[in-house]
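This view holds just a subset of the chains, kept in their places.
Letters A and B mark the chains in the order given here, with residues in each chain numbered from 1 onward.
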Amino acid sequence: MSEQPRAVLVRPGEVVVEQEPVPEPGPGQVLIDVAAVGVCGSDVHYFDHGRIADFVVTEPLVLGHEASGVIRALGPGVTDRAIGQRVALEPQQTCGRCRECLTGRYNLCPEVEFFATPPVHGAFARSVVLAAHRAHPVPDSLSDEAAALIEPLSVGVWANQKAGVQPGDRVLITGAGPVGLLCADVARARGAALVAVSDTNPYRLGVAAERGAGQVIDAAEGPLRDRLDSVDVIIECSGATPAVRSAFEVAAPAARVVLVGLGAATMELPVADIQIKELVVTGTFRYANCYPAAIALAASGAVDLDGLVTGRFGLDQVAEALLATRTDPHSLKPIVHPGR
Amino acid sequence: MSEQPRAVLVRPGEVVVEQEPVPEPGPGQVLIDVAAVGVCGSDVHYFDHGRIADFVVTEPLVLGHEASGVIRALGPGVTDRAIGQRVALEPQQTCGRCRECLTGRYNLCPEVEFFATPPVHGAFARSVVLAAHRAHPVPDSLSDEAAALIEPLSVGVWANQKAGVQPGDRVLITGAGPVGLLCADVARARGAALVAVSDTNPYRLGVAAERGAGQVIDAAEGPLRDRLDSVDVIIECSGATPAVRSAFEVAAPAARVVLVGLGAATMELPVADIQIKELVVTGTFRYANCYPAAIALAASGAVDLDGLVTGRFGLDQVAEALLATRTDPHSLKPIVHPGR
């Protein structure tokens, strides 16, 4: 049995490359050689703290869930995928039998297993297995890195779908990290009349403007209500309580508010505003059924994924990749290439 | 010009009957002899405090907005109403030109004028004028009192519509005051699989059970999660922060939470739950386009309105009617009959 390397978080702050047997694809699964893996804030959080909320790393864990690759082997019964096919990995496995799965919101499946969420290993490895139908073929026009970033783009697709963004809508995105930027891109691709992006980081606001945001707002300079007319949609990507509060102040009647950024478990929300304006407030937990749309948006050029990449690392540099966002103030999306 | 009596709140705690000229219906309006007016908690709040949030009574104000009556005169151009017609009054006037009006959510019209909300007078009067299309004909099978209570029933219709209650749904109503009871009734009439009602008042829970609630829960005895499986819909009618928190704990994935009861302007809400379960949280501000459905529900017997009535008062007893909920622990809905 052949072996392959993978990068394992053995304790907070320490990642080691170890050898493991190459996994075998089971029935309905494929084996994928991993081409590129984006570093997500949640990876960094596990690296730093060994936990996110109730998800605790108690055993060595492979991080990384934004991945692309090439199909290398087919498990029994797989007929609709081919060896050599380039794919974006939708890194979740769901039961297919519960109410959530059967009604089309499989992301809420109580038995969901998600890459790099303990105890499920992620994609910082030479190859991984995945259900064939979660390995989404990508066109050759998409780079490996862009294909990896279909994952965070799906977060943006889902948030915009929840918000029902459509032409004529004025949209505010709070937080200009990678997810906020991608939410802004998707809002623009859906024809929003205005996409305004707020953050306290001028560099990131500059990136937002370059990517096409119609208005960028330095949230450090005062409340949003002083610089923005009311908006129909708020997509909150900062997780910062002050941002949430400031955003609610500019919500138009019947505005939709989608909470994407993870922050405090509870927040003081303006309940009277929710009532008087009949705001609709919801949140997103990953995504469901978003990969095809995300791939199409990236393939058409409507969303630029390659432009988010700010660093490239080998499998033996995973810790460096994880630290990049702190060491480099201009870092947005470090990419690990396990095969290099 | 003939005169008529009306009951005016001249200062907190003091209502006097005074004479005023009988109003004239303008173009598109009708003059309605008021038959019955329900007392709402908001009337009591204005009576006690002279204000609700930013709505302040600065001049003498006629209270009462849950009203029925008989059309007595038609203003110019009214062709689709007739003198003698019995009607339920939808007590709001809207601009008809703004975005909210044109998109069908006229209750959010920034220029809305609502009975008994300062400075707009209400229905504790011998007769009032109203736009003809807001005077909804009722069948003879509905009593005057039931026709008056079409107004709070519309609140229940609207809340259930926002929640999208349908067969199979497990529904929790928190708060068993008149609005909570009517929300429960409508949920049952929409075919909910379970309608559970919680309150801290055992008497009101008894009423809820008599009206058909499938489960009643004394919220004073501990958290809801100990006595209720997860629910698909929460309609919050208490305005009490502990009730809201306790309710969120039993929300199923993708549950809809509708905040009806007015309470604190801000509340600590479980944002992480909203995200992880993708809950949809919204609020209601009165209602739009609900009278026809409410009238049909009452006329068919699906919702019993007469059974809510717990006291009857003349126009000279308005203060007594307003105080009834405090003086009588079993009071639910006192009714003022201005013509008696």
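Here, a residue touches a chain if its C-beta (ideal position, glycine included) is under 8 Å from a C-beta of that chain, and two chains touch if they have at least 3 such contacts.
The structure displayed is predicted, hence computed values, not measured ones.
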Full complex, copies of the single sequence (shown: 2): 4
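One rule holds for everything that comes next: only the chains that are shown with their structure count from here on.
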Interface residues, subunit B side, partner subunit A - complex: 53, 100, 105, 107-108, 110, 162, 244, 253-254, 259-260, 262-272, 274-285
